[in-house]
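Pasting in a structure now, in structure tokens, and then I'll have a few things to ask.
The other protein chains are all here in position, but one chain of the complex has been omitted.
Up next is chain A:
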């Protein structure tokens, strides 16, 4: 403090030392420095103290445990995992499982939420009432209760693996999950993938051209059908030309379960359905509020210009409603991600179940494990917020 004051004092000698102390700017900086220093000291003290206490109690500490062999199995993994791998690997498996539910859950919740939100404003009395009932029931139930209801409901209704429900494409449904054939790439499939890229580039170019033409001539080009045709058609052609370079490994009946194929676990299905239903009710309300927040004048003006109802919704109402919708929507996405940690209750191997559960119990390194787990959720939340803020800025009114 004295140092800072003296240096400044040397430059402007006319001012007294005490003047600086009463200068709000200098004082502001000074106190911030003090507070940061104190907080760092506090954190340092807390860490030191924790380490000392753990040592005094004979409890192992440090992050070395991450390299030790896990020794337990995990029911679902997006990356290769075996029980001979490390705790660190188990962490990644859990994290990816969490991300999977979070991303899929957000997609489903948003889709359903927008539909229900629009339905609440429907002219049709019955549809509006049903949507209201949906929202009122779902958002007033505790999410954990919903998960249990969905999970055990699913288990009770699905047949045992010996009486699996046969679905098209050699798929089966039973109380152990939804089994679909696993797909393996044969040589030559690379060409199909490449053709998909080419198709995508063509479509994007076509969009740009259509847009340019629209601004130039005011004439609209059909977008959806040609795009779909190209995106599906070209790779399909390549696929057929290459002699269908895919092989399927369909599930077959074993003694206890179906073997082979890919299984979507009932835990994953229940968790997705539970989280999506719960969050969609909140999203529906946000969407309704957003749409109602757009002045009716806008709609009337659009109608007066001769736009069709669908066009009014997509071109006039939604873009403006989005500005109202996005900020609270971000909150719902964060909630859904955090609520996904309820997975542990119904046996889905998410980060909390695998890492803050089994790993914590086997290593007993609660401080380290919880610290890592909390940081992960913090980072996930911050990333979601960042993305949504960026999206929000893009959607903001461009004022000319």
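FYI, a residue touches a chain if its C-beta (ideal position, glycine included) is under 8 Å from a C-beta of that chain, and two chains touch if they have at least 3 such contacts; residues count from 1.
Convention: contacts and distances are computed from a predicted model.
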From "Spore coat protein CotJB", "Transketolase subunit A", "NAD(P)H dehydrogenase subunit B" or "General L-amino acid transport system substrate-binding protein", the hidden chain's UniProt protein name: "General L-amino acid transport system substrate-binding protein"
Contact partner of the left-out chain, one of A:73, A:136 or A:300: A:73
Footprint left on chain A by the chain that the document does not show: 31, 34-35, 38-39, 41-42, 45-46, 48-49, 52-54, 56-60, 71-75, 83-84, 148, 152, 155-156, 160, 175-176, 254-257, 259, 266-267, 344-347, 349, 353, 357-358, 360-362, 364, 366
